[in-house]
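The complex appears here without one of its protein chains, the remainder shown in place.
The block that comes next holds chain A.
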Amino acid sequence: MAEVVLNQVVKTYGNVYAVNHVSLTVADGEFVALVGPSGCGKTTTLNLIAGLIEMSGGDIHIGDRLVNDLDPKDRDIAMVFQNYALYPNKTVFKNLAFPLQMRKLSKSDIEAKVLSAAKVLDITHLLERKPRELSGGQQQRVALGRALVRDPRVFLMDEPLSNLDAKLRVQMRTELKRFHQDLQATVVYVTHDQLEAVTMADKMAVMNGGFLQQYDSPKNVFDNPVNMFVASFVGSPAMSLVPLEVVTHGTDVALRSPEGWQLPLSAANARKALTSTTAKVVLGARHSTVKLHTTQTPGTVPGVIYTVEPTGDITFVQVFLGASVVIVSLDPSVIVEPDQKVWIEFDQDKIHLFDGATEMALAAA
């Protein structure tokens, strides 16, 4: 196993930056998820690490080697693809054996390694089958086996679970995590599903528009998003964002909505809000930190219920505060109706404030 270091990596297509000066270090044995919406550059970044496409600039180290100009075959990596990319004309055994054959191992070595990998993944009974005779989950295991069989320095995974049905995806997620724990493997994992990233990764790298937005542990990314994009991307349902305006009354600071209601800020939040480059400030709140009142109480702001979505153990309620939507989670025993007038209470210790112009999180000066 080895660490992976990206230093100012750039990939351009014509004038478009697919990957824009991305730097990050994946420590030895770490599970890092590259996460972001489609087209954010995460798969391109993975392909750059794999060497499948050429970099436009920057350096990539795997272990102690600079791999910029190395062919994929010389980088000592293994990759699991979204569509598994199993060789359709080869049996499972031959699929697993192919990387070893390419490395000119002896026949007996190949057989021993294939069998042991097959045993680990519980696919021994499938070795003589062709990929098309396997279920999605089995193909997934074979793809993993082909990566595993060679004991590479780094595992690269490109949305390996997204072709599975929901139930199997959850199951394979657990297995992948277990697999990483047992092997202490360095894994770079691409996904558009922030839940996969949060549940499996030691660290997540949130990307958007070719830029690395934030690179931190899932908990830190969740608790302290650096900007509005990360705030709205990580977490499900997404963090509610309400654009407001800072107003001061002597020493008191409040946020005023276009509708006219005001939300007084605590001292700590007031200091943050005043660092904004303009008067525009966006308030962010996770559904679990927002309370819903059916009667007006001090410190609340008025809204109207838009939809009520029961999921069984939690009911999500979307509330319109003027033009912006706030999602509130309720106990299913609380009965509310669409179009009902309600009052929202934000937890001053848990709200996030963003600069309305730069979209960056505001920190106390």
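Miscellaneous remarks
Heads up, the rule we're going with is that a residue touches a chain if its C-beta (ideal position, glycine included) is under 8 Å from a C-beta of that chain, and two chains touch if they have at least 3 such contacts; residues count from 1.
What we mean here is this: contacts and distances are computed from a predicted model.
Choosing from "Carbohydrate ABC transporter permease", "Carbon-monoxide dehydrogenase large subunit", "Biotin carboxylase" or "Polysulphide reductase, NrfD", the protein name stored in UniProt for the chain missing from the display reads "Carbohydrate ABC transporter permease".
Annotation: of A:M79, A:I110 or A:L126, A:M79 touches the absent chain (contact as defined above). Think of the hidden chain as still there; on chain A it touches residues 47, 50, 52, 71-73, 75, 77-79, 81-83, 85, 87-89, 98-99, 102-103, 146, 150, 156, 165-167.
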